[in-house]
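What follows is a single structure, and I will ask about it in a moment.
Removed: one protein chain of the complex. Kept in place: all other protein chains.
Chain lettering (A, B and C) follows the sequence in which the chains are written, and residue indices restart at 1 in each chain.
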Amino acid sequence: MARKTYREAINQALDQEMARDDRVILIGEDIAGGTGASGAQDAWGGVMGVTKGLIGKYGPERVLDTPISELALVGAGAGAAATGLRPVVELMFNDFLGVCLDQLMNQAAKFRYMFGGRVRAPLVVRTQYGAGLRAAAQHSQTLYSIFAHIPGLKVAVPSNPYDAKGLLMSAIRDDDPVIFMEHKAMYDDIGEVPDEAYTVPFGEGRVLQEGKDVTVIAIGRMLQTAEKAIQAARADGIRCSLVDPRTISPLDEGLILEMAAETGRVVIVDEANPRCGVAADIASLICEQAFGDLQAPVVKVTAPHTPVPFAPVLEDAYLPSAERIAAAIKQVRAY
Amino acid sequence: MARKTYREAINQALDQEMARDDRVILIGEDIAGGTGASGAQDAWGGVMGVTKGLIGKYGPERVLDTPISELALVGAGAGAAATGLRPVVELMFNDFLGVCLDQLMNQAAKFRYMFGGRVRAPLVVRTQYGAGLRAAAQHSQTLYSIFAHIPGLKVAVPSNPYDAKGLLMSAIRDDDPVIFMEHKAMYDDIGEVPDEAYTVPFGEGRVLQEGKDVTVIAIGRMLQTAEKAIQAARADGIRCSLVDPRTISPLDEGLILEMAAETGRVVIVDEANPRCGVAADIASLICEQAFGDLQAPVVKVTAPHTPVPFAPVLEDAYLPSAERIAAAIKQVRAY
Amino acid sequence: MSRRDNQLRQAFWKMTAIRRFEERVHLENEKGSIPGFIHLYAGQEACAVGVCMELGERDYIASTHRGHGHAIAKGCDITAMMHELHAKQGGICAGKAGSMHMADLTVGMMGANGIVGAGNPLVCGAALTAKTRKTGGVAVSFMGDGASNQAATLESFNLAVVWKLPVIFVVEDNGYAEATPSSWSIGGGDLIKRAEGFGMPGFSADGFDYFAVNEAAGKAVARARNGDGPSLLYLTCTRYYGHFEGDAATYRARGEVEELMEKRDCLSAFKSRVLAGGMMSADELAGIEAEVADLIDTSVRSAVADVEPDVSRLTTDVYATY
Partner (left out) sequence: MSRRDNQLRQAFWKMTAIRRFEERVHLENEKGSIPGFIHLYAGQEACAVGVCMELGERDYIASTHRGHGHAIAKGCDITAMMHELHAKQGGICAGKAGSMHMADLTVGMMGANGIVGAGNPLVCGAALTAKTRKTGGVAVSFMGDGASNQAATLESFNLAVVWKLPVIFVVEDNGYAEATPSSWSIGGGDLIKRAEGFGMPGFSADGFDYFAVNEAAGKAVARARNGDGPSLLYLTCTRYYGHFEGDAATYRARGEVEELMEKRDCLSAFKSRVLAGGMMSADELAGIEAEVADLIDTSVRSAVADVEPDVSRLTTDVYATY
């Protein structure tokens, strides 16, 4: 099996799906770059280079650069999806959902329901989220809880290169609108990624490790931080399970409840803001459905209820740290 | 004390604040109506007649009709707030947040934090939410959980005419951006509302009744439905407390935890969609902070994870009913 | 019968159907048998029909909150629409849409829309499909004068031009957006100029006159089909009812509607013109009117007789795959 970066995994998923199905098209700002310019074409391949090389293979009819017009282009994606294409729209940063939410929330997400089940909207919106790159308040948010709140959207949050490829392939083949969340600090992460096409199904979480004492559930990039914390806890003799939901809508409720029940002690780690976030969502699920099995409060480790600060010292404190997670693990263990 | 409708209470709050402080201005689509027309002026007073009469008193310089341009006008509100006015912007339906979220989420909400505490943005956005009027998927949503997720915003959800007036007065005097949620099916509700100015503070919930068996926490219009359910439960000998958080950001955590601890059995009622909603938020708070006092799972009664359907028979099933709430009360009592 | 004669028959049939449909919906809503927020299209029939007579099966339209007329003009099933408004299982969207979200993609109707301006990005997508798949189709967005000031609309203008999409943006200026006159809300007051400012041509036509609309629409559609990109079609018209059912429309000058009804009714104008020109006979027109009246009657009876959606449908159709 080949080793690839998260970036390469995503690029390959796009490439293979475009090769397989000519209804798959890409839309986004500078996803090629240089369109109409006198210098190099495909000059960017997206701000993070994720779509690099695809315009060369599939041409400008299937890899569409755009003006800075997220509302129109996400809406165009929705309209194209309802009429026969399978568009993958890149929303450069999830923070820009503020300018295009309507086309996701009130249009794409609701088509099928409003129209009585008589339409499909196979739209994928790829977008970057997350803090850690000193990109400050408007380029560092983690907004998937908002997407998960909206019925009709599916939300994938791949935590590693393997899942990134497999979940994206599932997303493109899915007949519903999917928000595909890529963590901006993970593009250079490396992992085993098969060259051949494969899918990772939606709504199926994954257990990364099993331990009898505490169940840790983490989202996206927080899996990495949680792993460090679990390592540290092991030094104190605490054995943890680690669960990656992989998609937060649909959510693998069965797995989460089962893993929560096994230890009766749960820590949930999420880098989003806490109020009405997915950590609260999962915690409330467990407290309602696995209450009888709980031995301790379900503890959430999240960002604080603040915007993302610029200064590194503040941003580092903003993000859930391995120390905070380890402390939470100890706390629920000792309860 | 005079009896007034929810609509009149809001109108009076606006009127009294405009009289008190000439920096308070109103902005919105047809909040007067007929601007520039050959027929009657102040023809609408807003789609629900809430702002009727104010242009007559305060003139078109302080009551501004607008083109259909929510993004620009919410942003204008934010810009005006940062430069010395205290604008109250009407977003006709909260469903339209999809076209103006950026100016709330990335601008108004973040000014103070991004700018190191060196600016105030005393913006109020009044908006309608809620199902029940057969207004279908794009005019019936309950989206306050999205607002509550965003640090920097405050969110008030008045459940009766008294609170509507008092919370709106607080909102207008508050130096932070406030989203003020009015339930579209409550405008004709009548209650005791003093004629004189008064404020209801943010972050202070209210206990409507006390009972030793089960604590019911409900939001906005759901207080009414919860009251019916509590009445029904009383027939079965179950005594409930009923708590109205009144503002969901800030949230009166102290009161909620105290009331949860008193009975150890909690039902949360919210008409929003369940995933990452405020019901989950409150449930997770209780499960984390009052775990030791809990005698039963915290049960949420919410809308399902679906858009709001048009057909009355479906919409009625969509909304949490007194029966479903009563069943939840019995369930947690019997646990 | 020649194609043109057939076209005229169809156009008259559709315009009449829209008018009768709306009049009936008005009554049924007053009676309480149609719930929800209803915006009636009566008065503007020449716009929807004048444009849609230039469209075929491969073409798409997106509509507005005032969508019944566009739906009928594009070929949605009238009985199914009536069932929808009555919130019945047999509705065109199984009772989940109501007035503001009616759609039937199989006939190219992408939906009425509760969000002003939101159809404009959507037609860019439908046009992109047509362009990419080389179907020869075009996509039309109907919108009101008020929508012409909405962010989504304006951004779509630019995108359609830059991508050279086969789109026609149709603005029906009925004088008002709710209670706000278009003469006040449209900066500069000239949407043709606005379109040109985005690099696309604008065509204007008298929206009370089916023939004028149809001719202008023909140009815009031909242009789009030809691969020459988007254009804007600006139509002046009026609505006969309030903004929504329940609006007393006091912002309109006294007698304004009555005068327009009398002097500028698009159905009357159509009839005079075809009769004067000998294009259709009075009998033909009366025949169509009777047929339509009958259809509307039948549709209401059928809708009333239909069952409500089963409560289990509340949670279906959120996703295509679960």
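The criterion applied here is as follows: contacts are C-beta pairs under 8 Å (C-beta built on N, C-alpha and C of every residue); 3 or more make two chains touch, one makes a residue touch a chain.
Everything numeric in this text was worked out from a predicted model, so none of it was measured.
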| item | value |
| --- | --- |
| Omitted chain - touching chains that are shown | A, B, C |
| Residue of B:250, B:264 or B:312 touching the missing chain in the full complex | B:250 |
| Among A:1, A:19, A:43 or A:334, residue touching the chain not depicted | A:43 |
| Which residue of B:14, B:31 or B:81 touches the chain not shown here | B:81 |
| Listed residues B:175, B:195, B:236 or B:323, member touching the removed chain | B:175 |
| Contact with the hidden chain (one of A:173, A:206, A:305 or A:324) | A:305 |
| Subunit C residues touching the omitted chain (full complex) | 149-152, 154-155, 157-162, 184-190, 193-200 |
| Missing-partner contacts on subunit A, residue numbers | 29-30, 33-41, 43-44, 47, 65, 67-72, 95-96, 98-99, 133-139, 304-307, 309-314, 317-318 |
| Residues belonging to subunit B that touch the chain removed from view | 23, 25, 61-62, 64, 66-67, 69, 71-85, 87, 102-103, 106-107, 110-120, 151-152, 154, 174-176, 250 |
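Just so we're on the same page, only the chains that are shown with their structure count from here on.
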| item | value |
| --- | --- |
| Taking each chain's C-alpha mean as its centre, the one farthest from subunit C | A |
| Geometric centre distance via CA averages, subunit C-subunit B, whole Å | 35 |
| Whole-Å separation of chain centres (CA-atom averages), subunit A against subunit C | 39 |
| Centre-of-Cα separation between subunit B and subunit A, whole angstrom | 30 |
| Overlap residues in subunit C, where contacts from two or more other chains coincide | 91, 95-97, 101, 113-115, 151-152, 318 |
| Residues of subunit A touching at least two other chains | 71, 102-103, 106, 110, 113-114, 151-152 |
